[in-house]
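This structure is in structure tokens; I'll ask about it shortly.
The complex is shown incomplete by one protein chain, all other protein chains being positioned as in the whole.
Up next, subunit A:
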Amino acid sequence: MSLSGRDKTIVKSFWDKIGSRSADIGAEALGRMLRVFPQTKTYFAHWSDLGPDSPQVRKHGSVIMAAVGEAIGKIDDLTGALSSLSELHAFKLRVDPANFRILAHNLIVVIASYFPADFTPEAHVSFDKFLMRLAFALSERYR
């Protein structure tokens, strides 16, 4: 399910629309993931606070979204763009790649709630495809 030219255009323009709200969206998505899919908390046992207003969650959510934004800038070569992050997740963090889908789902839930009119089914399918490719690139170095 590779990204068409149309998908890339839609993803880039939606990212522009998201603009400065990306940090909030990332923070909220991460917080929701920890609450709605509690098994994901196992990767963050070293944080003192996993609640929705946790400064650690907020900070990490914005770190994640910054990486997503960078990936969008290099959307024609996601594997290359995410190579070192993939190594980090594969060898150091050892996050089961199934969890990338879970976070992607929560990102989409938050985006839909922030942009109910703009997040049309067409925008949704392109974004969903992009996040799947992102997850795939992130798991590239695992084995």
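One rule holds for everything that comes next: a contact is a pair of C-beta atoms (placed from the backbone, for glycine too) under 8 Å apart; a residue touches a chain by one contact, two chains touch by 3 or more; residues count from 1.
What we mean here is this: contacts and distances are computed from a predicted model.
Colleague: Identify the UniProt protein name of the omitted chain, choosing among "PIGS transamidase", "Hemoglobin beta embryonic-3", "WD repeat domain-containing protein 83" or "TBC19 protein".
Modeller: From the listed options "PIGS transamidase", "Hemoglobin beta embryonic-3", "WD repeat domain-containing protein 83" or "TBC19 protein", the omitted chain resolves to "Hemoglobin beta embryonic-3".
Colleague: Tell me which residue among A:Ala66, A:Ala98 or A:Val125 touches the hidden chain in the full complex.
Modeller: A:Val125
Colleague: Out of A:Lys8, A:Arg35, A:His60 or A:Arg141, point to the residue that touches the absent chain in the complete complex.
Modeller: A:Arg35
Colleague: Tell me where the left-out chain touches subunit A, residue by residue.
Modeller: Residues touching the hidden chain, for subunit A, are 28, 31-32, 35-36, 52, 105, 108-110, 112-114, 116, 119, 121-122, 124-125, 128.
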